[in-house]
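Here the structure comes first, spelled out in structure tokens, and everything after it is commentary.
Just one protein chain is left out here, and the rest sit where they should.
Going in written order, the chains are labelled A and B, and every chain counts its residues from 1.
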Amino acid sequence: MSHTPFIWAAYTLGAVVLLWCALAPLARKRTAIRDIRRLIQLEERTRDSDS
Amino acid sequence: MNPGLPAGAAAASLRGAFFALVRRDLLLAFRRRTELLFPVIFLLVVISLFPLGIGPSPQLLARIAPGVIWIAALLATVISLDALFRSDFEDGTLEQFVISGHPLTLIALAKIATHWLVAGLPIVLLSPLLALWMNLPLESLGVMVLTLLLGTPILSLIGSIGVGLTISLKRGGQLLSLLVFPLYVPILIIATAAVMAAADSLPFTQFLGLLTAGLITSVTLAPFATAAALKISLS
Partner (left out) sequence: MNTNTATQATPRKNAFLLFIHKLGSPPWFYDFSGKLIPWLWLAFALLAAWGLYLGLVKGPADYLQGESVRIMYIHVPSAWMSMLIYTSNGHHGLHRAGLAHPHHGSAGDEQRPGGRRLHAGRAGHRFTLGGPTWGTYWVWDARLTSELVLLFLYLGVMGLYSAIDEPRKAARAACLLALVGLVNLPIIHFSVKWWNTLHQPNSISITGGSSIDPSMLWPLLIMAVAVKFYYAANLLTRTRVRLLEQDLRKGWVRDVAREKAK
């Protein structure tokens, strides 16, 4: 039987894995920055309410 | 009752400390004699499952005997490993060992030695019976016992590293098998190769040599890793 579908499958699988690996940290980074910004806002708010 | 380490000059020397600890652990182990039997019974049960599951054909059993006996030995060792540090960890004795003046490596080695005496040696002694059950060819019986004699200490040594790392976890026992089985793979391969070579009247001493080398390496290196693992777990 022809090998072509298998090769395509393998390369697609590989590409998907590599793409996911590459993009996942960027999503994490966005969440991290968002959390940090929220933390800063929270602190500034409490600081303003204190002064 | 925890006898602990005896006070006095004997315990101050390294050798004294080592033997004191071995003596103490053996004493503790023999006070719970029934618990000593669990790995033995496990071994017997597991081995007898194979004929039940695959059928009692003597030729088939003879072919798979080396692997089956060794795998059963692996399983029995892993099951008994958790007890290596568990009770000492739970009542705080392990922490006392760590902060005592004695090198933790030595303490680890002493405990591993006891573990082998209590869990590994019975496997070696039982192996002729297991070999008979599995219809292992008689030419390879001696080699079988020898591989177990050389190999089970290595199992205890490498396994103790895993126990050191998982002792502080709630489900440590389950994770322990996952950690330790990949490390056991070479021992399994070499030991079974030796037995199968002996069964076919082929030279087998090179495998025994490898096992001996593995034993020497583990005895010198594993206690350090175990000590480091214990320090991490207790921190």
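Note that contacts are C-beta pairs under 8 Å (C-beta built on N, C-alpha and C of every residue); 3 or more make two chains touch, one makes a residue touch a chain.
None of the values given here were measured: they were computed from a predicted structure.
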Interface with the undisplayed chain - residues on chain B: 161, 165-166, 168-169, 171-172, 175, 178-179, 181-183, 185-186, 189-190, 193, 196, 221, 225, 228-229, 232-233, 235
Residue ranges of chain A at the interface with the undisplayed chain: 1-4, 6-7, 9-11, 13-14, 17-18, 20-22, 25-26, 28-29, 32-33, 35-37, 39-40
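In the analysis below, only the chains that are shown with their structure count from here on.
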Between chain B and chain A, distance of the C-alpha-averaged centres to the nearest whole Å: 44
